[in-house]
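Below is one structure; the comments refer to it alone.
Every protein chain of the complex appears in place save one, which is left out.
First chain written, first letter: the chains are A and B, and each begins at residue 1.
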Amino acid sequence: MDKYFEMIRIRFLMMLAYRTNYYTGILIYCINIGAYYFLWSAIYNGKSAIQGMSIEQMTTYVAVSWMARAFYFNNIDREIAMEIKEGKVAVELIRPYSYLGMKTMQGLGEGVFRLFFLSFPGLIITSLLFPLHFSSDIRTWGYFALSIMLSFVINSQLNLLAGVVTFFTLNNEGLLRAKRFVIDLFSGLILPISFYPHWAQEVMKYFPFQAISYIPSMIFTESFRGQAVINGLLFQLVWSIILLFPLQLLWKVAKKRLVVQGG
Amino acid sequence: MFYVSVFFQYMAQYMKTKLQYRADLFVEFLSDLMFQSVNLIFILVVFGHTTLLHGWARDEMIFIYGFFLVPFALFGAFFNIWDFNERYIVRGEMDRVLTRPVHSLFQIILERMELESLVGGVTGMIIMGYASARLHLEFHWYDFFLFLLFALGGMLVYAGVFISLATISFWSDARSSIMPMMYNISNYGRYPIDIYNRVIRYILTWILPFAFVGVYPSAYFLGKKEWYGYAFLTPVIGLVFFMIAVMLWNKGVKRYRGAGN
C-alpha cells in the first residue's frame, strides 16, 4: 500500500509545479459557471421551477458539477494510450505493482490535489459571485462525498477501459474522443439528465454515464431526496462493480498479447 | 507575393502529409462533428423548456451558433497555436523557425495548418441554412460578401486574442492554462449578448471582443437593426486586435531565450 501512497505524493508534487495552472484553473471554472449562470437565468426568465429545479438549485447544480469534475477528471486514458504506443508499458509491467492500480492512484493524487486547491477555493469564490444554495443537512454532505468517490471510480474505470483498448487498435484517438463526447453530453455536466426528452432519459438508464456527474450534483442540490438519494448511490455502486469485469478481462487478454507479441 | 507562393507550397506539403494518415483524418472529421453537435443539442434541449431567451427565438440562437462555427473553423484551420509554448518554446522548435528568412509567426501558422477544421465551417453553413429557412430570412446579393467579411473579421478577433496569449511564453517560462481559459470565455460570444450583465457585455465588446465572432455579426443577418452598428464594426475590431497581436509577437521574439540550457 505504501507505494501507492508514494505515487499519490509524487503526483501531488508534480501538480504543485504547475503553479499558475491553479490560479487560472479557478478562474476558468468561475467563468464557465458564470456563463451558464447567465444562460440559465435567461432560460428561467421568471419561471419559479423547471423540471422541479429552482434557478438557485440550477446555479448550484452547474457550480457543483464543475467543481466535482475537477476531482474525478483525469487524463489516464490518454496516458495509457501514449505509453502503449511508445512501448513503455512493457517496462511498467516488470515493476512490482499493478499497472492499472498505479494509474488510478495517479489520477486520485491529481484529483485530491485539485479538490483542495481548485474545487474548494473555487466554490467559495463562486458562492460570493452567484446565489448558490448550500445544504445545512450534514447527511447531504456525507452522501455527496460518497457519491463523488464513486464518480471518480466509474470515470477512472471508463478511462482505463478506453486506454487499454489501445492494445488492440494501436490508434484509438477516435474512441478517446467519442468517449469524451459521450461523457460531456450524457454525464449531466452541461445539462441535468431530467431536462432531456423522456425517451432519452429512458435510454440513459442503461448506461453508466449519469453516475459520473448527474447523481452527485443532484444529491448536492437536494434535488434528490430520501429514496432517490439511495437509489442514485446504488446505481453508482452497481455500475462500479459491473465495470470491473470487462476491465479485468480486457487487461488479461492485453497482457497475454503483450507477452506473446512483445508489445 | 512571396508570402502567397510560400503559403501554397506549405499547403501542398500539408496535403501530402495528411494523405498518409487517411484514417486519422476521418476520425478527426467525425469527432469535430460530434463536438459541434454538443452545443446544438444543448440549445435544442433547453428550448424544450422555454420559447424565448431574452427575446431571441430558438432558430435565431441556432443561426448564431452556425455563424460562430465559420470564423471559428477558419481560426482553427490557420491559427492552430494552442501548443505554441509546449512545441516551440519548451521543445525549442523556435530555434529552427528563427533561422529561416520568413516572418516567424507566418511560418508557425503555416506549419501548424489544420485544414480539416474547415469542415466545421461547412457544418456551420448548413446549420445557418437550416435556421434561415425556418426563419424565412431574405438575403441580398451583397450579403454574401458581408458574410465573408464578417467571418474573416471574427477569425482575426480570435487570432488576435490567442496570438497575444501565445506571446506570453516569450516572457514567462511557466506553463499556464490561460489558453483553455480564454477558449471558455470565447464561448460567451455564441449567446445573445443581452442576457449578460453590463460588465460582461462591455468586456465581450471591447476587451476580449468575442461577441464579434458570434452574436454581433449574426444580428445583421437576422435583421436585428439595433445591433447593426456593432455588426459592421466586426472587421475593424478584427484588424485592430490582430495588429496588436503581431506587434506583441515581434516584441516577444526579441525576448526569446531559447530552449534547453
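In this section, a residue touches a chain if its C-beta (ideal position, glycine included) is under 8 Å from a C-beta of that chain, and two chains touch if they have at least 3 such contacts.
Here is the rule we use: contacts and distances are computed from a predicted model.
J.: For the complex's missing chain, which UniProt name, "Cell division protein FtsX", "TIGR03943 family protein", "Nitrite/sulfite reductase" or "ABC-2 type transport system ATP-binding protein"?
T.: The record for the missing subunit names the protein "ABC-2 type transport system ATP-binding protein".
J.: Which residue, B:102, B:122, B:148 or B:247, contacts the hidden chain when the whole complex is considered?
T.: Result: among the candidates, B:102 touches the missing chain.
J.: Take the complete complex as the reference. Which residues in subunit B touch the chain that isn't displayed?
T.: 2, 5-6, 9-10, 13, 16-17, 20, 92-96, 98-103, 173, 254-258, 260-261
Simple rule for what comes next: only the chains that are shown with their structure count from here on.
J.: Averaged over CA atoms, how far is the centre of subunit A from the centre of subunit B? Could you give it in whole Å?
T.: 29
J.: Using the touch definition up top, name the residues of subunit B that touch subunit A in the complex.
T.: The touching residues are 23-24, 27, 30-31, 34-35, 38, 41-42, 45-46, 48-50, 52-54, 174-178, 180-181, 184-185, 187-188, 191-192, 195-197, 200.
J.: Would you mind writing out the residues of subunit A in touch with subunit B in their complex?
T.: 18-21, 24-25, 27-28, 31-32, 34-35, 38-39, 41-45, 47, 50-51, 171, 173-174, 177-178, 181, 184-185, 190-191, 195-197
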